[in-house]
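Removed: one protein chain of the complex. Kept in place: all other protein chains.
Each chain carries a letter (A and B) given by its place in the written order, and its residues are counted from 1.
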Amino acid sequence: MSVLSLKDVHITYHTAAGGVPAVRGVDIEVAKGEVLGLAGESGCGKSTIAGAILRLLPSKTKVEGSITLDGEDILSMKLGRLRAVRWTGASIVFQGAMHALNPVQRVGDQIGEAITVHNQAGEREAKVRVGSLLEQVGLPTRRAADYPHELSGGQKQRVMIAMALACNPSLIIADEPTTALDVMVQAQVLRLMKDLQRDLGLSMVFITHDLSVLVETSDRLAIMYAGKIVEEGPATAVFEDPKHPYTAALAAAFPQIGDLRFRGNPTGLGGDPPDPQEIPSGCPFHPRCPAAFADCQRTVPELYTAGAGRRAACLLVEGAHTGAAEVAE
Amino acid sequence: MQTPPITPGGDPNLTGERIPDSLAEVRSPRQIRRARRRRALSTFWAQYRKSKMGMAGLIILAFFAAVAIFAVLASKDGLDPTLVEGPRLASPSTTYPLGTDSFGVSVLTQVIQGSKISLLVGLVASVMSIAIGALVGIVAGYRGGTYDTLLMRFTDFGLVVPWLALAIILASIIGPSLITIILVIGLTSWPGTARLVRSQVLSVRERPYVERARALGGGNWHMIAHHVLPNVMPVILANAVLVVAIAILSETALSFLGLGDPFSFSWGGIIESAFNGHATTLGAWWWIGPPGICIVLVVLAFTMIGFALDEIINPKLRER
Partner (left out) sequence: MSSPTPRGTKLAKGATILEVEDLHVTFKGRVGLLAGLRGNKGTQSRAVDGVNLQVRKGEVLAIAGESGCGKTTTARAIMGLQPVDAGTIRYEGKPLPRNLKPYLRKVQMVFQDPTGTLNPRQTIYEIIAEGLRIHGIDRGPGGEPEEQLVAQALSRAGLRPPDRFFLRYPHELSGGQRQRVVIAGALVLEPEVIVADEPVSNLDASVRGEILQLLMKLRADLDLTIVIVTHDLGLAWTVADRVAVMYLGRIVEIGPAEDVLLRPLHPYTKALLDVVPEAGGLERPILTGEPPDPTKIPPGCRFHPRCPVVVSGKAAELGIEAACRGEDLGLDEINPGHLSACHASRRLGARAHEAIVEAVAAIGREAGSDPGTDADGSPDGTPPGSSAAT
């Protein structure tokens, strides 16, 4: 059974200028012990999905479809139950570790708070648990007495990970957890997360714009564009042999050193990600797509099967176009 | 306070993507600058117009500005106690809508003439205060280091000087006059502005666009004129409006203490003579009330305008 399941989720933000559709029909399944990488650029809706899973979005936001965590429907959940599920069922590691910690509270107490608030243990037990959590994330137990400003960026992110693990959640959502970190520290934190995930059998949703990071950490990849998933499949296959031109462009932004195709030849897409209030007709990617043809302006591509365990929302996927053309006629 | 002209077709939404099509034909830099100003002004006005408080303040202020202009043009004969023949301490009537004082001078005429002096003192004193404050703030914030330390200690000193005592001393040296009042207010009310401007300059100075201008080869003057001032100006202006309100109140207080020009009428001066003429014990409310109400209204108007400007300048406040 899957730990997390999103079915036909639509999310619309409420703004003064009208509704902004940030997510437009997304299906996601995360199995037990699986890491799903969710990639896409700013504004594609990936962080909105993270917020929707824990119901952290602004109250006026409209969320349609169904989101279930361990078989429980999140969207219809009562507030009390929701509080319990946040952190015990699913927890989140944010990108801004620097600001997510309370600067005037010792980090040990902050982790302990997460445990006692959820009645998982008494004060004394919590203290022991904090120590072992810190060791798990590679920090000495004595760091519990430190204030956040005494820690470096990488150490703070480790504390955030310890907090996320505090209540033994079945799912961890990592939203750009290493974006603000330096290359070396990023690699350390990524490895820590991957090791913990493997050892504890955690399910994870890993969100970032950096496709190369996802390839390292994820089992499966889902690429989002303009509020929809445009490609999904096994991580390495998607990265190395993209079926959707957008995935190809994203992958090319993180070239492999030694690959002569990229030497002296930076490749990128023209144009900018679309305004969620003015999504282009047909395939939303067609104005920027190097391979677009006439039909792309008219036909909205579905996720077509594109090889073993892979799907891509592109009319170029074999078999998709003829079928689509028939529909169009 | 001039009301900006309403330009049709202006985009009321700051984040709006729409640009009038005619702009594509605009070519010369001067035209571009003018078009930009026009657009900025209309954007600003469209935002300002949305503030009920700001509009109310503007209307009250416009009224008193009109009264003051009328006072400049009107004859001042009715103010000389030796020439008037009105009844003494008469209550309001059709001939004397606000009654007369103990010399038989019409209170309405006094209040009208007083508007001129009160507004004049308020504006001139605050221009002076803003000029000093902005200069000190910009130099301290932009130069930093020793300049900053010295100027800010000086500002702190200015903040704690008891201005009333200073005013009395100054008045006794120069003699009570309009100039004294303006000088006293101007010289004592700038430290607040200086601190505000300095903090704003400090934040602007660290912005990457200032660094970019430096990398382009721009000198200090360029930086102050093109980057610091334009970004600090809105804060200075919004603050200026509030300083005017304070200046008018200060003028009232100083005049009431008899430090004003004995030969010209200001609202504070009217209240002083009413007080000395025992208006309160004689029950002559029409003598002491109207100038007081005028002061409250004008100060309120400036404050409301200040709030409205602040809301436009600080987008964070706008959210509420």
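By our rule, contacts are C-beta pairs under 8 Å (C-beta built on N, C-alpha and C of every residue); 3 or more make two chains touch, one makes a residue touch a chain.
Not measured: the values here are computed from a predicted model.
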item	value
Listed residues A:1, A:104 or A:184, member touching the removed chain	A:184
Selected residue (touches chain absent from view) among A:87, A:206 or A:246	A:246
Absent-chain contact - pick from A:105, A:119 or A:256	A:256
Which of A:48, A:61, A:91 or A:155 contacts the chain that the document leaves out	A:155
Omitted-chain contact residue, chosen from A:139, A:222 or A:283	A:139
Missing-chain contacts mapped onto chain A	41-42, 138-140, 143, 146, 149-155, 158, 182-188, 190-191, 194, 209-213, 215-217, 235-236, 239-240, 246, 249-250, 252-259, 262-270, 272-273, 288
Absent-chain interface as seen on chain B, which is shown	14-15, 17, 19, 23-24, 26-29, 32-33, 35-36, 39, 207-209, 211-219, 222, 226-227, 230-231
